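For this view, one protein chain was removed and the others were kept in their places.
A and B label the chains in the order they appear, each numbered from 1.
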Amino acid sequence: MGVILREFSFKLNGQPVSVKAPPAYTLLETLRYVIRLTGTKDGCSSGDCGACTVLLDGRAVHSCLTLISHVQGREVVTVEGVDPKIVKAYASEGAVQCGYCIPGLVVATAALLREHPKPSTEEVREMLKGNLCRCTGYVKIVKAVEAAAGV
Amino acid sequence: MTVEARWVGREIARRDALEKASGKTKFASDMVPDNLLWVATLRSKHPHARILKIDVSKAAKMPGVVGVFTHRDVPNNRYGVFFKDRPVLCDDRVRYIGDPVALVAAESREEAEEAVDEILVEYEPLPVVSDPLKALDPASFKIHENGNVCRATRITFGDVEKALQDCKAVVENTYRTMPQIHAYLETEAGVSYIDDKGRITVVAGGQSPYRDHHEIVSTLNLPADKVRVVIPNVGGAFGGKDDISVQIHLALVTWKTGRPARLVWSREESTISGTKRHSSIVKMKTGASADGKLTANYVEIVYDTGAYAALGPAVLDVAIETCNGPYKIPNIDVRAWLAYTNNMVASAFRGFGAPQVHFAMEQQVDQLAEELGFDPLEFRLLNCVRKGDYGVFRNKLVGSVGISKCLETLKNHRLWRERASLKDVRTYPWVKRGVGVAAAMKGYTLGALPDKGSVGLELRLDGGFTVKGSFTEIGQGVVQAVSQLAAELLKTSIDKIEVVFADTAETPDTSVTSASRQLFLAGNALRDAVNKMLERIGRGVEMVCGRPVAEVHLSEGYVQTSSGIRIPLTEVAETLERAGLGRSVVGVFDVPRVEPIPGSLEIPHLFYMFGAALAVVEVNVLTGVVSVNELVAVADVGRAINPQTLTGQLEGAAAQGIGYALLEDVKISEGRLLTTNLSTYLIPSIKDVPEIEAIAVEDHEDSGPFGAKGIGEIGIIPVAPAIANAIYDAVRKRPFTAPMTPERVYWLVKKQD
Partner (left out) sequence: MRSLADVDVLSPASVDEALEILHQKAGGIKIVAGGTDLIVQMKHRIIGKTDLLNIYMLDELRYIRLENGSVRVGGLTDFATIHKSPVVRTAAPVLAEAASTIGSVQILNKASIAGNIVNASPAADSLPALYVLEADLHLRSKASSRTVPIRDFYKGYKKLDMRPDELLVEVSFKQVGDGYLGKFFKHGLRQGDAIAVVNGAVLLKWDASSKAVSEARIALGAVAPTVVRAEKAEAILVGSRLEETAIVNASRAVQESISPIDDVRGSAAYRREMSTNYVYMTLRMLAEMVRK
C-alpha cells in the first residue's frame, strides 16, 4: 500500500494547526492517530453512534465521515475546545457513567445550545437523536443539557 | 436498621465524571504507546469448517509485518471458565463466523490490514447447526467432540403433574427471545507492553483482571509473575467484557515480539465476535388455584450458547433459579438445556439468564390473573415471597426481600391508579394504549459458588487513605461508591480517599466484577480492612503515647482514644513507617453461601435483588410500532449509597430493557449475523426512551455494607414482560416473541382479525 501524505492546515480549538496525513484519512483518524487528541471517541466509524461528533465551522458533524481533505482551511472544535460549563453540567447531573459517549454528547450539546439557547425537551431529543448512549437511559443527559442551558 | 451516615446515601457527583466528560480520560482504545505494533485479526468466514491448512508465508513477508501468529504459537490453545473448549486461535476447526484464526502484528494499521488479506486458509465447510433445538438432536452434526449438549439438567420439587390437575387455571405457552448485543460504545480494546519490571502488561477493557491474568498465563504457559493485567476505565461492559476478547492475543504479540501492541476491535468485529445474551426458547405450563395461589410450574428451557460455552453453564443456572419469578410455588419441575450451535458465542449480559425466563413467567402470571379474575398486581402480591419464607428450592430467604414493597409502590402509583382514564386518551383510531406491569428477581453474589474477595487499605503519610481493589470501573460507579463507603467508615472527608483499582500488580484480588455484587463484596471486604486498620492505628497510637490504649476512634484526620488523647493521622502514619509496622492492611470477605442443590452449579443464592416495572405503551396497529410513553422502574436496593449513581443504573438498565423488548433484533441466517453494525442493530436513541421514573425502595440488607445490596442487573429484568403485558392490554393479543419489533407486532395484531 502506498500511503499518501499531504499537509493540511485548519483551526483546531481556536489554534491554527498544520498536519501531515493521508488525504482520505477521516478527521477522526487524524485527530486520534496523527495529532493524538483522543477526547473525540471512535464508537462505530460509520456515522451511526455520534461518539466522534465535532464542530465543523460551528456545526455538529461526524468526524468519522469527514475527510481531513474536507477540513482544509476550516475551523474544527473538539470536546477539548467546548465551553467547560457544558462539561460541568454533564458531570454534576450524573449524566456520566462509562463516559465513552459523553464527549460526543458534550459537543452535540454545544451545537444544540448555539441553535436553541433555551431548548425544549423536544428540541433536546431531536438534536441529540444521533448520539447513542448505552449506559444512562438518557434521563440525566436531558437534565444535563437543561442545566447547561439554565432552564 | 439504618445507620446515621454522612457520606453514605449522599448524592455526590462521581469523581471520574468531569475528566470523562472533558475527554481527558484515557480508555484502552485511546492508548497509543510509542513504537507500537498494530494488530489485526483474521477471522473465519465460515460458520463451521475444518481447517485444512494455514499458510502465513506470504503475509509474513509483507512490508511492515513483524509477526504473524497462529495456533502453533499458543502453548495451551484452549481456555474457558467452565469448560476449556475455546481456542485462542483456531487449529482444527472454526465454529462460528467470528472465530479468530491468525493475528498479524505490523508497523502500521494499514500494513497489518493488508497482510491479513494475504493469509491463506484452506477450509472444508462442515454442516452448519444454527437452530438450538436441532442442535440438541443426537443425530445432528457434532460441533464439539462430546456433542452439542453443553449442559442439561432437571430440578424438581413437589409433584407438578398432580398439582396441575388440581389447578383451577392452567396456561401453557412457548416463548422465544432473540440474542441481545451489548453494544457498549467502546468496543473491545487494549494495548500491551513490557513494563519497567519486565512483565508482559495488558491494559484492556475487561471486568476481571485476575481472571484475565489466569487465562493469559495458562494459555501462554507463562509464569504468573511475568504477566500483569490492568483494566482502566471501561467504555461500557454490561457483562460483555466478562470473557476474554483481546487480552490473550495482545499478550501473545508482546511475548513473541517484545514490542508494545494495540488491538481494537471494529464495531463489526465487536458485534460478531463479542459475546451475546443467549437466545431462548422457554416452554411453561403454570397453574393456580381458584383462590389465586400459584401452585405448579412446569418449565422447559433451551438456551443457545453458540460455538463455545463461555459463562453459559452459569447463565443456565440463573435461568433455572429465576424462571419461577419471585413467587412461592410449591411444585416446580424445571428442565434445562444449553445447546452448542454455530451461532455467535453467548455469555454474560446484565440479567445473566433472568430476562428471558421472566419474559415468559411474567406473562404466564398475567394470564392466570386474568383467567381467575384477579388484578395483576394483587395477584402478584398474593403470591410473592417475603423475608423468612422458603423459596421454590426449599431455601430459606434469610436476606432482604423487598418485592412486596416494589409491588406496593406500583399499586399506589398514579399511572396504575389512573390507568383506565389513561387508556381512554384518543389520538388516531389506529393507535391503542395499554398499561402493563411485571415483577423480577435475581440472585446477586455467585450463589453457591465460592466467592471471596480482598480489598487493600493504606494509611498514607499525608493522613489520607488509599483503597485498593481489583474491582473494575465499567461505568457503574463502583469507585465512587467505594470512596463514599471508605469516607464513611474511616470518618474522613471523601477527598482524603484515593482509590486504586483493577491492576494485578497493585491491587489485591477482589474477585470478578459481575453478578451485581461488587459493591456488596468490596464494601464488606473494606469494612474488614477498616477494622484491621483501626487495630494498626491503635498500635501506632500506643507507640506515640508509649502505653497501651483500649480503643481508638477516627475523626477528620485525627485519631482519638477513649482517654481523650487526639493525634493527627499523619503522625501515626509516620510512626508506623519508622517502626516498620506497615501502613497497609488487607480486608477479606468470604461471601456467605450454602451448598448447591443437586443438579445445579450455584442454586440457591442467599441474597436476592427484586424489582418491578410499569409500562404505558401506544401500539399503532397499522404499523406495529410500539412506543413506550411512560416507564416506572422500581427496585429494592437495600440502601442507596449514592442516589444519583443508583438511579442512573436503574434508568440505564430500563433503557436497555426497552431495546431488548422492542428494537434490538439480531438477525442470523445459517450462522451468519446480518445485523453487524449500529445501523442494522438498533439500540434505543434518546427519542426511543421516555423520561424513565426510577424509584428505589430500601429494604435493608443486614449483611450488606450499610444495608446496601446489589442493583446493577435488576432494572432490565421486568421491562420486556411489562411491555409485553402492556401490549396485550392494548391489543388483546399476546406477544410470545421478543423483541416485539414493529413487524412482529404488526403480524400479531393482524392475525386476530
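Following the convention adopted for this analysis, a contact is a pair of C-beta atoms (placed from the backbone, for glycine too) under 8 Å apart; a residue touches a chain by one contact, two chains touch by 3 or more.
No experiment lies behind these values; they were computed from the predicted model shown.
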>> For the chain not shown, which residue from B:D212, B:D242, B:E268 or B:E458 touches it across the whole complex?
In response: B:E268
>> List every residue of chain B that touches the chain not included in the displayed model.
In response: 109-110, 113, 266-268, 428, 430, 622-623, 625, 627, 663, 665, 667, 674-675, 679-680, 682, 684-688, 741-743, 746-747, 750
>> Across the whole complex, list the residues on chain A that are touched by the chain not included here.
In response: 1-4, 6, 22-26, 29, 45-48, 50, 53, 56, 59-62, 64-67, 69-70, 72-73, 108, 111-112, 126-132
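By our rule, only the chains that are shown with their structure count from here on.
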> In whole angstrom, what separates the CA-based centres of chain A and chain B?
Replying inline: 29
> What residues of chain B sit close enough to touch chain A in their complex?
Replying inline: 11, 13-14, 16-18, 20-27, 29-30, 32, 108-111, 114, 182-187, 233-238, 264, 266-267, 474-477, 644-645, 647-649, 651-656, 677-679, 683, 685-687, 689, 691-692, 694
> Which positions of chain A touch chain B when the two form their complex?
Replying inline: 1, 3, 32-33, 36, 38-46, 48-49, 51, 78-80, 84, 87-88, 90-92, 94-103, 106, 121, 124-126, 128-142
